[in-house]
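The structure's right below; bear with me while I get my questions together.
For this depiction, one protein chain was excluded, whereas all remaining protein chains were kept in their positions.
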Amino acid sequence: MTWTPKNPDFRRIVLESFSKQQAMSTIGAILSRVEAGHVEIELPYHESLTQQHGFLHAGIVTAVLDSSCGYAALTLMPPGAGVLSVEFKVNLLAPAKGLVLVARGRVLRAGRTITVCQADGFMRVGDREVPVATMLATMMTVTDRSDVTG
Amino acid sequence: MTWTPKNPDFRRIVLESFSKQQAMSTIGAILSRVEAGHVEIELPYHESLTQQHGFLHAGIVTAVLDSSCGYAALTLMPPGAGVLSVEFKVNLLAPAKGLVLVARGRVLRAGRTITVCQADGFMRVGDREVPVATMLATMMTVTDRSDVTG
Amino acid sequence: MTWTPKNPDFRRIVLESFSKQQAMSTIGAILSRVEAGHVEIELPYHESLTQQHGFLHAGIVTAVLDSSCGYAALTLMPPGAGVLSVEFKVNLLAPAKGLVLVARGRVLRAGRTITVCQADGFMRVGDREVPVATMLATMMTVTDRSDVTG
Partner (left out) sequence: MTWTPKNPDFRRIVLESFSKQQAMSTIGAILSRVEAGHVEIELPYHESLTQQHGFLHAGIVTAVLDSSCGYAALTLMPPGAGVLSVEFKVNLLAPAKGLVLVARGRVLRAGRTITVCQADGFMRVGDREVPVATMLATMMTVTDRSDVTG
């Protein structure tokens, strides 16, 4: 789907917000692509992020998918707006083991208040991409701080 | 609800598995309670785990809720079994700011293959507990490694 | 949880809206209780509503849970507001066979725009109530027709 952004400066806005997500830098995630309605985040596999079987923890995978959805939504919001996750659902499709997790978030519906996004997560294993998770998420446009805090 | 565990050793099993979840120790989460069908995990607030507004990242909150659900499910599984997250859905109810995130996972339905769990997440703010998230999760009993690896 | 309704007339509002849901009368569902933040709907079992094994179809169970959540949310909305389902997730816990399906929807969080609800579904079997489904739902307050139509 092709989207027309309301804010021509959307790439800078997303980069600035992502750089404030300390959780992303703590786990080592990087923003690898920002288009209108589409954002990619990559997370190199690291043992410090695993669950009991040595795969990336489902919550860590979710964190990256969530950010890719949130920022995909933010690319289409008007100047001055912020984004909040209302809810999301994740299906885990395969164990997350490989070199790098790639999360691709995209907008399915962009409304004034509610934006619906989907993100697919893949592990790069050699030259293949193995689907490991998919997320369906609801994001909200926030235009003042009172929305954020309550 | 009162559950009868199939494995009298369930507390040791959960503790051992939790200690292998490197993602939990990386973010600083601790297992604070293990009962049959009920598990609590606590995560002290830390700036390194935040999103762009300074609240705990929704993905980090989700990681802790997911582990509390998974281990609540594991307390009721037979000896030798392991647990995998099939899917979960989280609603974010309020910004996660405060001293400590408390995640309380409990079993709603324990089947042979599928266990359904719910987890509530609260932030301790002074002497109050503020609800910040709720999760509905589907967990799967795995009895051999081939299940785990695909 | 105890809620203070913003509209003292909330019972009449819910009754009027429910009576306009032709899908509810088509399947034979009745509104059995309306409190602030809590609504119950009952659906007598009927063969015309079943799936291939003779249980109530998951979608029919969902329809009743969705309406119970939506109207639980509506009880707390201000005068003039309408309610729309943004999304919901349902876990099916047991086959829906018995005399009557009882859906109990309640509000978890009531915000200005977003209301989060949970509904539990039970089948009455003799003098017992068997849990058959649970829903976590996101509802939206709509204050003008343009919200409803897009």
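Structural remarks
For clarity, chains are labelled A, B and C in written order, and residue numbers in each chain start from 1.
We adopt the following convention: a residue touches a chain if its C-beta (ideal position, glycine included) is under 8 Å from a C-beta of that chain, and two chains touch if they have at least 3 such contacts.
In this text the structure is predicted, and so the values were computed from the model without any measurement.
In the whole complex the chain that is left out makes contact with A, B, C. Note that of C:Ala36, C:Leu49, C:Ala72 or C:Met123, the residue touching the chain absent from this view is C:Leu49. Checked against the full complex, the candidates B:Glu40, B:Asp66 or B:Glu87 give a single residue touching the omitted chain, namely B:Glu87. In the full complex, chain B touches the omitted chain through residues 86-87, 89, 111, 113-114, 116, 136, 138, 140, 150.
Interface residues of chain C facing the missing partner chain: 17-18, 20-24, 26, 47-53, 56-60, 62-67, 82, 84-92, 94-95, 148-150. Contact between chain A and the absent chain runs through residues 89, 91, 93-94, 108-109, 116, 118, 131, 134, 136, 138.
Here is the rule we go by: only the chains that are shown with their structure count from here on.
Mean C-alpha position of chain A lies 31 Å from that of chain C. With each centre defined as the average position of its C-alpha atoms, the distance from chain B to chain C rounds to 28 Å. Across the assembly, chain A contributes residues 86-87, 89, 150 that each touch 2 or more other chains.
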